[in-house]
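All protein chains but one are shown at their positions in the complex.
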């Protein structure tokens, strides 16, 4: 049995959308990946642009790639751009190193997967991801 | 407004899973693409293997690529393998030409998107896709 | 904690090499992937050719991609070549669909990872993989 079930992933997505509605955010796309970086569920709201699934995936995958949320990658992209560029080369260009990719952990610290959100500002995207993870009583790591 | 809304896509996925449960199928992955070939929603059931999202996407994308369901592509792969290979070259390898990629049309014949299902036999995958499309009163084209 | 630990992976590799020595096989390369398809450990024996790590990886990854050992993919490559070709397109060419990629399951059927072996005949490669999995009391699925 996969640790992050489809049922949990769908609850995370619903709660992220509820938070987005509450904050009046632009149309979002949310993806939930398992601990191996493989998508469990994805939803793109009406009006969310066409590359959003790949962007959301790239945030969540970036968090899993280095073992912490993409806020860490965003900071490194400013202080050590050659590292983040090379990391993305090693990842085949699959990483989007800006906030909004949040690691999902169990209470004992095991990595269960990651949530990626895109569509509004990076800070707002991250807020929606956090609300999703909080709704299922799991632990978020923003980086 | 996109013609195939997130709400409709999620209903298609739920109905496909209900049909799968009724038929006792293996764990499935279902993706719904809009008419531009971009994912609206995706769900991978617990136990569905890690490449399934790409396979489901490749079926749905194949249907949109040629304007009919992947049953047609499967037949062509047997009679004209060079055509299907070349088609996939043009598509960057993104097409999976076996049954289970079903075009979604409105009652007046307009293409709204496509559903891709994978996890059981190709015929059973297609049956689940059909049940999903039927549940939202849209028209299915299996090819 | 990852389900297939480094310690377990190293025992699998050692046991596979012991079996190979017993059978007098050519120099092998063995890789052990976790359930997300990410390498836990890899070893290439002296004299095993330079592309062997990628071949071993491609066998193990193929098993995880479809949820069963690569003997199944090998059979499909003969009966439905267009399916296996398309699958590899969806996988970015990462799959090597011949025997020697064996799924590793827990006694209750959960997928823990996969072992890929290459260097001798595909049947002998598979025999070495099986010996490795047996040595750690896990369940093998050859496809």
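Chains: A, B and C, in written order; residue numbering restarts at 1 for each.
Here is the rule we go by: a residue touches a chain if its C-beta (ideal position, glycine included) is under 8 Å from a C-beta of that chain, and two chains touch if they have at least 3 such contacts.
Because the structure is a prediction, the values reported are computed rather than measured.
Undergrad: Could you tell which one of C:36, C:67, C:100 or C:119 touches the chain left off the display?
TA: Candidates C:36, C:67, C:100 or C:119; residue touching the omitted chain: C:36.
Undergrad: If you put the missing chain back, which residues of subunit A would it touch?
TA: 35-37, 64-67, 80-83, 85-93, 111
Undergrad: Kindly note down the residues of subunit C that lie in touch with the hidden chain.
TA: Residues 1-2, 5-6, 9-10, 36, 38-47, 50-51, 53 of subunit C touch the chain that is not shown.
Note that in this section only the chains that are shown with their structure count from here on.
Undergrad: Could you list which residues of subunit C touch at least two other chains?
TA: Subunit C, residues with two or more chain partners: 35-37, 92.
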